[in-house]
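Every protein chain of the complex appears in place save one, which is left out.
The letters A, B and C name the chains in turn, as written, and every chain counts its residues from 1.
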Amino acid sequence: MDFDWMKIPYAFLTVFIVVNYGFLMGALIQKIGARAGRRHGIPIWQYYLDVIKNYGLRSSITHGVMFYLGPVFRLSGGVGLLLFMPVIYGSYMFSNFSFAGDLILALYFVFFGTLGMALGAGESGHPHAAIGVTRGLQQVSMAELPFAMAVFSVALQYQTLSMTDIVAAQQGGLANWTLFTNPIAVAAAMLAFLGSMMRPPFDVFIAPQEIPIGPPTEYHSSYLALMQTNRAIFPVAKIVIYMNLFFGGAGSWPELFVKVFFLYLFSAFVGVCFPRFRVEQSVRFFLVWGVPLGILSIMVV
Amino acid sequence: MAYLAMATGFLLILIGFYGALTNRNLLRMIVAFTIADTGVNIVIVAIGYMRGRTAPILDSTVSAAAAVQRIIDPVPQALVLTAIVIGLGVTALMLAYAYKLYEKKRTLDIARFTELKG
Amino acid sequence: MMTKPELMKRMVKGPDGLEFEVDPLRDYYCEAPPTVMPGAYIQIVEDFFNWARSQSLWILGFGTGCGAIEMRPLMTPRFDAYRFGVAWRPTPRQANLFIISGYLSTKTLKRAIRAYEQMQNPKYVIGLGSCTINGGMYWDSYNTIKKLDEYLPVDLYIAGCMPRPEALLAGFEEMKKIIRAGKAEGANQYAENFAWYKANQKRVIHDWDMPDYNW
Partner (left out) sequence: MNALYLIAIGLGTAFLLGLLNEQRRDLAYTLTLGALTMMSAISASWLVVFVATGAGAVDIFTAGTRPPFAINLRMGLTEATLTLLINLTGLFAAIHMGEVLLAKGRRAMAVLLIAIMALCGIVLTRDIFNLFVFFELIVIATGGLVLLSDDEHAVSAGFKYLIVSQFISILLLIGIIFGYHATGTLNIDGMAAIGAGGFALAFFLIFIAIVAELKPFPANGWALDIYESAHPGFSAVFSAATGSAALFALDKILAIGGPAWYPVATAIGIVTFVGANLLALPQTNDRRLLGYSSIAQTGLILTVIGQQDILGNQYLFIAGGLLFAHAVAKAGLFWLSDFVAQRELTAWASLKERPLLVFAFVTFAAMLSGLPPFPGFYAKWELVHALAAADRLALLGWILFGALVEAGYLFRWFGYLIKRESDEKVACTAPQVIPVAAAVLAGWALGFVWGDLSGRSNLLLVLPLLFALGFLLIEWAPAWAKNLLAIGGLSFYLLQTWQDYDPLRLIFLVIFTLGGAIIFLASFHAHGRRIGFYPSAMLMFAGLVLLIQATDSFGFFAAWELLTVGSYFLILRGKESEPHALSYIVFSLGGAFLILTAFALANAVSPAPTFEIAALATLAQPVAPWVFLLLALGFMTKTAAIGLHIWLPGAHAEAETDVSPMVSGILLKAGLYGLFVLLMSMGRQSLYGVDLVNMLLWIGALTALLGNLMAIFQEDAKRLLAYSSIGQMGYALFGLALMNHLGWLMALMFVINHYVYKSMLFLSVGGVAKRTGTRAMYRMGGLITLMPLSFIATLIGIIAMSGVPPLSGFGGRWIFYNAIMDAETRLPMVLIFLSGPIAFLYLFRLIHTIFLGQLKDEHRRIKEAPASIVLPQMIYVAILMGVALFPGLILRRVDAYISQFLPDGALNWDGLTITSQYGWWNPVAIMIVVACIFLLIFGWLLFVNRKAQKVKQFNIVFSAERPYRPETTHFAWNFFAPYKKAMGFLVQPFVTRFWGAVTDLLHTAGDLGRRLYNGNGQIYAFHFLAFVVVVFAFKAGL
């Protein structure tokens, strides 16, 4: 696990690819959502324009140091998560900094961005931001449980915590995917996936109608731009974890794009069909459905 | 016949106990206690009695040499003297107490002196 | 004139017994005036930014008059403003376009000004219907604003006693042309003659219990 300087440009390349893919796929998914409502939907390149416009805005205000650093934590959380994982199985170019830590690092690095964002939103002094953060934390904390149990059962199944080994074990055809060898764990994980993807039915904390868009209430212009770039990277990075663990990882970028798209689509489909949960309803949902599945998956493997 | 004294002693003790436990009047209790004391003293003296022997007084009739066969056991009688004196002492103290209790509450009913409880 | 208790100066005793005076207007609010924000140095970069700004118009969800109902169809499949990069944002911080959709009573004006001042430079204002131009049918009412331009720098008016959604879409296209032309500098105009605007506003709003510029 040595470190050579060549990895840095590779990392920039990975981030560049994922950012562009994130914008395009995000817009596409939003367009598909619009088409479900029989609307024409936003143009595919719309996210680019929004980001450029937000970067280009001339004025901005700041509530304090922590408020200023909030989006920085958020984006470095997303980028870090992406770079700490072997995105493309078997390629030295795109295994980035995964020598620094294994699956556990990825699991816990998710909180890095959330923590920074929460602190920044708190510093803004806006009660809506604080309420939004608490709602988000409560939902995510309960959503993490089935996912943690699914990860544990997968780790037990393959007797390793390294992502590359897990992906290696799933190579060779569809039948070797964890989806088929350990379906209960995948079921629990996918439930947790819905909970953490900030889409209805679990998006009460950022929904525009609820408490005006929760944590990012006081963020604007270049802060918002940073968050939008993170909105592109973070879901892709999170889905890469699911893909590596449960759906056989990606041997090449096209394979990654297709798999990530379909996983992202899964949460979009559920989002379009279901109304929004209140926080205690979603906590009970995970307790009633997620946890038993998780326990079953641990006992079965 | 020899046990008559012992029996009366025990009877007196029981009377004393009964009197002390049932009478609420302080003086009556003290009198009951003195009865019990005398009962005990009688029992102590009765213990030393041996049939057909005389009082343990060494005088002309009983010589020192023949005393062992002739006299009854002298030790209980010695003890009873102290017991009587002590009984007297305690009864005197109880009477003094009864007087002070009466002086305080103008009553001799023991049921009235129940401030210290719990 | 300042009657509200929460805004009055007051003496406060800290936990360590230190007595000091708290003046809400000075302590709670930033009192800096607005400043003129020049565009990017190189014209090409400014043109590019203007092009990007025109393509992603974020409207502030602040319906002031009867025109607000016209904007709702834009979100429906029939008119679908999203196709043109137009979106609605709940907070003025993240909005660029402020649509005054109809008559403005003085009470609403006070809130509209606060919302406008919380938007980021560059920001644009569109007035719908005749009420924003000259008071419309409320021309002789005691509590409506007759001429919106005196209070906020308006970039575009869309005529019609409430223009239909198609008119709004056309209006948006028109607005985009103005932005791309670089002439939508209402924010800087507001900053330059801030005193004039503020004087007009204070002539109508009598309890202006906030600092002049509301960040």
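Methods note: a contact is a pair of C-beta atoms (placed from the backbone, for glycine too) under 8 Å apart; a residue touches a chain by one contact, two chains touch by 3 or more.
Since the structure is predicted, the reported quantities are computational estimates derived from the model, not experimental observations.
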Neighbouring shown chains of the undisplayed chain, as defined at the top: A, B, C
Contact residue for the chain not shown (choose from A:Gly22, A:Gly41 or A:Gly294): A:Gly294
Hidden partner chain, touching residue among A:Tyr55, A:Phe180, A:Phe257 or A:Trp289: A:Tyr55
Hidden partner chain, touching residue among A:Phe109, A:Phe193 or A:Phe247: A:Phe109
Missing-partner contacts on chain B, residue numbers: 13, 16-17, 20-21, 24, 26, 29, 33, 36-37, 40, 43-44, 47, 75-76, 79, 82-83, 86, 89-90, 93-94, 97-98, 100-101, 104, 110-111, 113-118
Touching residues (missing chain, whole complex) on chain C: 6, 10, 12-16, 18, 20, 22, 24, 27-30, 32, 62, 91-93, 111-112, 114-115, 118, 209-210, 214-215
Residues of chain A in contact with the chain not shown: 1, 3, 55, 59-66, 68-69, 71-73, 75-76, 79-80, 83-84, 97, 99-105, 108-109, 111-112, 115, 118-119, 122-127, 130-131, 133-135, 137-138, 140-142, 144-145, 148-149, 152, 155-156, 159-162, 212, 217-218, 221-223, 225-226, 278-280, 283-284, 287, 291, 294-295, 298-299
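We adopt the following convention: only the chains that are shown with their structure count from here on.
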Inter-centroid spacing, chain C versus chain A (mean Cα positions, whole Å): 35
Mean-CA-position distance for chain C and chain B (Å): 114
Multi-chain contact residues (two or more partners), chain A: none
Chain B, residues touching no fewer than two other chains: none
For the chain C and chain A complex, residues of the former touching the latter: 30, 37-40, 48-49, 52-53, 55-56, 58, 61, 76-77, 80, 82-83, 85, 87-91, 93-94, 96, 120-122, 187, 215
Partner chain C, residues of chain A touching it in the complex: 34, 37-43, 46, 49-50, 52-53, 56-61, 208-209, 212-213, 217-221, 224
